[in-house]
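What follows is one structure encoded as structure tokens, with my remarks underneath.
One protein chain omitted, others in place.
As written, the chain order gives the labels A and B, with residue 1 at the start of each chain.
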């Protein structure tokens, strides 16, 4: 049990809640990576941690350092922005790469043809 | 005005890069401001070489509304996907592919839509065919595909077309 910074009680409770909540959401996402049945379903799991999990933990960190140093310290916004922009790129690339591979190999994991567009 | 255009071709990009630099340096001193301005200017000129298609942010109010909507939806779909992951076996096997016709054609609008759909857990952008304007999605909870089409078209596409077209 190592130490923690000395914060006022309200800030400590707020930061604690945000940290545990974010970590829990991230854990659920990663468990989904393990529990979901096939690759395309697993693609949905990491975005849990990358959106709400990252958001909650980074806001917690921002609150903590802003209270600690007595001035707004929001450079964690950069990490949040960066993760929000990059995660979709990797997931989209992975989805299309995997679709291409499944089609080349003739797996039944992906449909051989695009499904017909749903009309309203 | 013309000179300003040549020196500072992308004023919004300049401001964003400068803000990023100052956030990273965590200070507002004159030296950091100068360095940041130089770096941002370099970034803008690099964008000139890349020559991206012109875009204008037309309706800030609509953009703000879209941001609020996305924020809410990310929260909601996180809860939905979390309950699917922790739920029992038969809830996890409704996943499937679907397609829909899009009316949105602006490349920036499509990029934003891709980020929105991929960032909200539960929907995954797979590929978009610009010639046929058909978007293929993978949806984790594919019970009613008409409902998904309606959600995407009404909640996001309308606003994006308002902003970018």
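We adopt the following convention: a contact is a pair of C-beta atoms (placed from the backbone, for glycine too) under 8 Å apart; a residue touches a chain by one contact, two chains touch by 3 or more.
In the analysis below, contacts and distances are computed from a predicted model.
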Checklist entry - Which name from "Phosphate import ATP-binding protein PstB", "Anti-sigma factor", "K+/H+ antiporter subunit F" or "ABC transporter permease" does UniProt give the chain that's left off? => result "K+/H+ antiporter subunit F"
Checklist outcome for this item: Only these shown chains touch the missing one, namely A
Item to check | For chain A, residues in touch with the removed chain | outcome: 1-9, 11-13, 15-17, 19-20, 22-24, 26-27, 29-31, 33-34, 39, 42-43, 45-46, 49-50, 53-54, 57-58, 60-61, 64-65, 68, 73, 75-76, 78-79, 82-83, 86-87, 89-90, 93-94, 96-98, 100-101
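Quick note on the criterion: only the chains that are shown with their structure count from here on.
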Checklist outcome for this item: dist(centroid_CA(chain A), centroid_CA(chain B)) in Å evaluates to 16
Checklist entry - What does chain B use to touch chain A in their complex? => result 20, 23-24, 26, 74-75, 78, 81-82, 84-86, 92-93, 95, 97-101, 114-115, 118-127, 129, 134, 136, 138, 140, 145-146, 148-150, 153
Checklist entry - Which part of chain A faces chain B closely enough to touch in the complex? => result 25, 28-29, 31-32, 35-38, 40-41, 43-45, 47-48, 50-52, 73-75, 77-78, 84-85, 87-88, 91-92, 95-96, 99, 110-111, 114-120
